[in-house]
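This view holds just a subset of the chains, kept in their places.
As written, the chain order gives the labels A and B, with residue 1 at the start of each chain.
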Amino acid sequence: DLETLRQMRGKWPVLWVNVDGVGHPGTVQALGDIFALHRLGLEDVTDVPQRAKVAAYGDHLLIVARMARLIPELDLEQIGIFVGRDYVLTFQERPGDPLDPVRARIRAGHPRIRGSGPDYLAYAVIDAIVDHYFPVLESYADRLDALEEEIVGRPSRRSMNRLHHAKRELMSLRRAIWPLRDALAALVREPGELVTQPTLVYLRDCQEHAVQIVDLVETYRDLGSSLTDLYLSSVSHRMNEIMKVLTIFASIFIPLGFVTGIYGMNLVHPPVAWYWRWGFAFGVMGVVALGLLAFFWRQGWLGREK
Amino acid sequence: DLETLRQMRGKWPVLWVNVDGVGHPGTVQALGDIFALHRLGLEDVTDVPQRAKVAAYGDHLLIVARMARLIPELDLEQIGIFVGRDYVLTFQERPGDPLDPVRARIRAGHPRIRGSGPDYLAYAVIDAIVDHYFPVLESYADRLDALEEEIVGRPSRRSMNRLHHAKRELMSLRRAIWPLRDALAALVREPGELVTQPTLVYLRDCQEHAVQIVDLVETYRDLGSSLTDLYLSSVSHRMNEIMKVLTIFASIFIPLGFVTGIYGMNLVHPPVAWYWRWGFAFGVMGVVALGLLAFFWRQGWLGREK
């Protein structure tokens, strides 16, 4: 509770307070009072969604980012991180997993986190958030691979809907990671006095990971476009196949039907022995049918296209 | 009226004059004389439409922006804001709502607006304008979601017309917010002496919101493109479905009709008992029909595709 927190301040070199659920304005306000946080920063943390950013408010930094999770739909939860001289405050919308590895490392007595200042702890949190994008992106890579196989093999309307869904989620991912990349680049360029030199090297590494994620998202978007082309060409191709079947059947049997129609006309027929006339009739039909088959064969319509 | 205004100047720390309707050049000119506004700035305010911009004219700033409203079509009204040492002048085309929250806060005695200079009041106005884009964009998000559901479920020509309409309005929104973002960024970078340091922090926050709006507009445009692809693939897919029905019917019944035609030929038939020949005829037809059905089944054309 808040009173204990107030007393603990100053007794530890680094204090990490994690707030789950930002819907309780009173608590947030009280924390803002205890740590003397800027009003605009507090608003940014409680008003979701925000764009990822790094803002410097005199003696403390605010880093806003979005954490990517698949549960199983894409979920982009906002996290706000205040970094001061002796504290790190994190505000999450819901209690959740991306920060669990950091907690586990602290509990396990990870020497570097324990021995470093709040800037390194904040780096560890951001690094956990950024690295959590990779498994999410991998699942999109798998999904696109599966879609590609489906579209190459047996394209259905559902494939296209799923492709659109994936493209849509990639747009959201892009909107989440792109500003984070820029914010981290700005932080690395002008770290201010709260970020120490050793941590800066780690932050630069983290920013490179964000760049890599942006690259991957862009590649997957390109891949999605190429799959759309592939789908449209597949559908057109199948239309061709269907039309060929129709054309072959109709073009062979409609003329044959015409021949039978001629013999069905109620006209006085010339007196010819029946066997010869049957033979002639079937001969004509056979010639017509074989001629058309030969025509379609030369067009290359009869073999199944590879 | 103008005489009262002239007398009031200088008696209050900040004077806010809001002019609705810029079609009355006399009033605008008189105001320009009272507050010594630059001729080009006055022209910018009366000549609509202008591109959003921030222009510094010695002792006063001019900020031109566009307010987005849905009534229920998208309406992008221009607003011109002159900021001087002791006054804020706003020129609107029509009396309207985006500024109402600001007025309400002043009437309610909002301490920060009351206690700050004209730069903070101008910020409050711009912030109200920028934040009014969010509900407008949300309505587009809803519209695109509804269109997506429609296109996935039952795409019609009307869906495409409405999609085009939404894309067109998003282009207008983009053209309104993009220069505002740049103008605010320029103002934040070189605030001049009229903008005080505390207000600058707020302006930066406001500029970040403009960036976020640009991001959203771009995402919705991408989404619109993806929906166009989805629509086109849906239409192609339905064409395939239609053609399959035609091909199945025609390919089965045209050969069967040919068989009946053979039996309808006016030739002397071989003397065979009728029951056997009926059986043979229907047998041939049955074999043809079942063979073709098997062929279509193997092609996967008979089951309704998911």
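Basically, contacts are C-beta pairs under 8 Å (C-beta built on N, C-alpha and C of every residue); 3 or more make two chains touch, one makes a residue touch a chain.
This one's a predicted model, so the numbers in the text were calculated from it and none came from an experiment.
**Student:** Give the total number of copies in the whole complex, keeping in mind that only 2 of the identical chains are shown in place.
**Tutor:** The whole assembly in this structure file has 5 copies of the sequence.
Here is the rule we use: only the chains that are shown with their structure count from here on.
**Student:** How many angstrom lie between the centres of subunit A and subunit B, each centre taken as the mean Cα position?
**Tutor:** 23
**Student:** Which residues of subunit A touch subunit B once you look at their complex with the stated criterion?
**Tutor:** Those residues of subunit A that touch subunit B are 38, 40, 44, 50-51, 53, 55, 57, 154, 156-158, 160-161, 164, 167-168, 171-172, 174-175, 178-179, 228, 231-232, 235-236, 238-239, 242-243, 245-246, 249-250, 253-254, 256-257, 260-261, 263-266, 269, 274, 277-278, 281.
**Student:** Can you list the residues on subunit B that touch subunit A in the complex?
**Tutor:** Residues in contact with subunit A: 148, 152, 201-202, 204-205, 208, 211-212, 215-216, 219, 222-223, 226-227, 229-230, 232-234, 236-237, 239-240, 243-244, 246-247, 250-251, 254-255, 257-258, 261-262, 264-270, 300-301, 305-306.
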